[in-house]
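With one protein chain removed, the remaining protein chains of the complex are shown where they sit.
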Amino acid sequence: MQTPAPTDYVRATSVANAIALLEEHGEEARILAGGHSLLPMMKLRIARPEMLIDINDLDELRGIRVEGDELVLGAMVTHREVLESPILSEHYAIFREAEKVIADPLVRNRGTVGGSMCQADPSEDLSAVGSALHGTVVIRNSSGTRTVPLREFHEGPYETKVGPAEMLTEVRFPIRPGSGSAYEKVERRVGDWAVCSAGVFVTVKDGVVADCGIGLTAVSAEHFCAPAAEAFLIGKAPSEENLRAAAKMAGDASDPSSDQRGPADYKKHLAEELTFRALTRAASASQGA
Amino acid sequence: MQVTMNVNGESITRDVEPRKLLVHFIREDVELRGTHWGCDTSNCGACTLWVDGEAVKSCTVLAAQADGHDVRTVEGMETAAGLDPVQQGFIECHGLQCGFCTPGMMMTARWLLDHNPHPSEEEIREAISGQICRCTGYKNIVEAIQWAADHPATSEVNA
Partner (left out) sequence: MTAVEEVPISPAGNPIGFGNMKRVEDQRFVRGQGNYVDDVNLPGMLHGAILRSPFAHAKINGIDTSAAEALPGVVAVLTGAALEAIPRPSLLGDNFAWMPTLSYDTQAVLATDKVRFQGQEVAFVIATDRYIAKDALELIEVDYEPLEPVMDAKRAMDADAPIIRDDKGQTDNSITDVHGDKTWESGNAIGTAEAIAAAEADPDCVVVTQEIMYPRVHPSPMETCASVAQMDKVTGQLTLWTTSQAPHAHRTVYAMVAGLPEHKIRVISPDVGGGFGNKVGVYPGYVLSILGTIVTGKPVKWVEDRNENLVSTSFARDYHMTGKIAATKEGKILAVDVDVLADHGAFNGVAQPTNYPAGFFHIFSGSYDYPNAHCKVTPVYTNKAPGGVAYACSFRITEAVYLIERMVDMLAAELEMDPAELRLKNLLRPEQFPYTSPTGWVYDSGQYELTMREAMRIAGYDELRKEQAEKRARGEYMGIGISFFTEGVGAGPRKDMDILGLGMADGIELRVHPTGKAVLRLSVQSQGQGHETSYAQIVAHELGIAPEDIEVVHGDTDQTPFGLGTYGSRSTPVSGAAAAVVSRKVKDKARLVAAAALECSPDDLEWELGRWKVKGDPERGKTIQEIALLSHGSLELPEGVEGHLEAMTVYNPPNLTYPYGCYICVVDVDPGTGQVKVRRFIAVDDCGTRINPMIVEGQVHGGLADGIGMALMELIAFDEDGNCLGGSFMDYLLPTAMECPDYELGETVTPSPHHPIGAKGVGESATVGSPPAVVNAVVDAISPFGVRHADMPLTPANVWRAIQGRPVRVDLAVE
């Protein structure tokens, strides 16, 4: 069994304290939330922080609630809480559909929304969900907070706009009455990273797509989304022909690499196919709603 | 650093390095060796135990994180009243062969049944989907858990 390199450990007593500790220890400190992204990397000795700042005591970072016309998730909300949340499932089916295919039940007990977002794996399913829904994150530092749209959050693989002495504290999603949503994932086996996933919402009004969001992961779509495909679909009827055309554009927005999960053209094909299937179900749900 | 945690109802205090994984702590510092490990990448679930009543992969938790918390392992399943129905179910239904993944499977089974006393076959399979067995092909593990769900009382347990 692989073991981490030596490190130090402290428990934050508040978000402010966590930020202060980050400032004190600098680049060699890492936030420890669920630990299911960080600890595996430490065990491989790819990550070698010298100080771990454990934020598991910070109840202020927990909880799922409605605030005005937004859904608000604290950074420490676990994947399991997202999966089982009646608040979230009431508004969007995509949360449960995505979480059901993220990792496994045991990992979902510990892994957090904030942790997954900040890990920013290029195959992260929640990144596709977040981009599809045009979510935002709240980032806090010692001067205050700012909000960053998820479609601007990623700077590259494993790199986000969260700076060295900053913490992500919340993820927020607009509530869209009358919308339908869906998530489609192809994986080689349960618990694996996606070969490709597509997550969408569609709001159909008066027989026409009034709004939609298309999120993609694992296929190097810029900011995990397909805005051209979305723009194409808005204002059009959700017919099979239009959904297929939008799906093709989603495929075009992907730039996957070949690896053991499959060749690039297969993944591109999946981006198209899964977007089509997700759009079909989401549009149907919106019209049934 | 020093950590103190409640392990199977007993308060345990030990000195550890911050990097020490909970699975190693339980096995080596607390000398409870029923919890096993089988991989490096949090995939196999042989290390599954409970922290604060939740089934977790103890290879992906630091002992430091469990400081001040409640830990339960397979050694805590049997009580004075006898084996847990999950344990008995695994015996009744041949739900184990080499026994290496078994403690983890049983800890997840008990956690599942505590939350969902009458799970469907699909729910059982999903609950253990983060754990690997190389011997049983899972069919008898599923039946063992179903047996435990059907026999919640332990009055007829064989020793």
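Each chain carries a letter (A and B) given by its place in the written order, and its residues are counted from 1.
As a convention for this text, a residue touches a chain if its C-beta (ideal position, glycine included) is under 8 Å from a C-beta of that chain, and two chains touch if they have at least 3 such contacts.
Quantities reported herein were computed from a predicted structural model and do not represent experimental measurements.
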item	value
Contacting the left-out chain in the complete assembly, out of A:P6, A:G26 or A:G235	A:P6
Hidden-chain contact residue, picked from the options B:A46, B:V71 or B:L113	B:A46
Where the missing chain touches subunit A, by residue	1-3, 5-6, 45, 186, 188-192, 195, 258-263, 266, 269-270, 273-274, 277
Touch residues of subunit B, complete complex, unshown partner	17, 19-20, 24, 27-28, 32-36, 38-41, 43-44, 46, 73-75, 77-78, 83, 87-88, 90-92, 94, 96-103, 106, 121, 124-126, 128-142
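FYI, only the chains that are shown with their structure count from here on.
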item	value
Interchain centroid distance [CA atoms averaged], subunit A/subunit B, Å	30
Subunit B contact footprint on subunit A (complex, rising order)	1-9, 32, 35-36, 39-40, 42-44, 52, 54, 56, 103-107, 109-110, 190-191
For the subunit B and subunit A complex, residues of the former touching the latter	1, 17-19, 21, 23-24, 37, 40-43, 45, 48, 54-57, 59-62, 64-65, 108, 126-127, 129-131
